[in-house]
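Just one protein chain is left out here, and the rest sit where they should.
The block that comes next holds chain A.
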Amino acid sequence: MADIARQPDETPAGLSAMERAVIDTAAPVALGLSPTAVAGACRARLNWAWLGLVPFVGFTLLFLVAPVFYLFHGAFTNAAGQYTLENIVALTGAQIGAAYWLSIRLSFVSAAIGTVTGGLLAYALILGGMPAWVRKAFNSFSGVASNFAGVPLAFAFIATIGRLGLVTLLLRDAFGINLYASGFSLFSFWGLALTYLYFQLPLMVLMITPSMEGLRPEWREAAEILGASRGQYWRMVGLPVLAPSVIGCFLLLFTNAFGTLATVFALTGSNFSVVPIVLYNQIRGNVLYNPNLGYALALGMVLIMAFSNTLYFLVRSRAERWRK
């Protein structure tokens, strides 16, 4: 039995996969062995192949799954180790509830603005008859800008429309508009939304481009022949076809904004209480005075991001219907 189990591996190395398969199944049968022996041989080979996954699965278990699972488990226990829903309920409390609400609003606003402006720019570039070099320039710029996030992005915006930023001074000296007196601040909700837009807009352009290019000219021609106006074409053909992609992109932008920490931190320090910042402060110094509440905070963050990503995958499969 043991010999047979090892047999597949001892076949000459030069055989093709199909020849191997034939030998694997045919040889034991030819030897008059029972089906159980064949199954045993197959199982032995399968087990051996699975071993190749050990490094990857081991690594991800240790450094991706286990840490998150530990936090999730902690979210449902109290300091004494008993199971409880207290921490989850406490998430809706004044301080943390406000952090979630702020995070969701900021992510929603920045994703919505990013979706609309990025969609319009992609439309202008692809369907608006812009010269090829303009399209190319924007495309490669978008690749860079969507990756230009974090601390340097914050610095760039401070130098631009911070209190002493060049645009702030230019508006004040040349046009007499005092941005900061009129209530705007880079270190506020709208300032952050404007900063996020610098990576959200290009990301939207990159993601929506394939779908825009997939809008077939035949559809517009057919609509025109049937007497549709430009507006009718967009309302009844273009936008419905694009809608799933647009919604999908919005969801990705939302997740992208929701997880942003470095940009906020570099702009506002630890004062602007979005969820990632609260979590950051909690890790640094247990500011919530309750480790398990910190775990619940992390759980909530992952759940929101997982929810919006799952929605994205569902929507995407629908968006791909037209791309055949």
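Simple rule for what comes next: contacts are C-beta pairs under 8 Å (C-beta built on N, C-alpha and C of every residue); 3 or more make two chains touch, one makes a residue touch a chain; residues count from 1.
In this section, contacts and distances are computed from a predicted model.
This complex has a chain not shown, and the name its UniProt record holds, of "ABC transporter permease subunit", "DNA modification/repair radical SAM protein", "Uncaracterized surface protein containing fasciclin (FAS1) repeats" or "MBOAT family protein", is "ABC transporter permease subunit". If you put the hidden chain back, the residue from A:I96, A:A111 or A:L125 that touches it is A:L125. Residue A:L64 is the one among A:L64, A:I177 or A:M236 that touches the chain missing from this view. The omitted chain makes contact with just one of the residues A:T77, A:T160, A:Q232 or A:N290: A:T160. The missing chain lies against chain A, touching residues 13-14, 16-17, 49-50, 52-53, 55-57, 59-60, 63-68, 70-71, 74, 117, 120-121, 123-125, 127-130, 134, 138, 140-141, 143-145, 147-148, 150-160, 164-167, 197-198, 201-202, 255, 258-259, 261-262, 265-266, 269, 276, 279-280, 282-284, 294, 298, 301-302, 305-306, 309.
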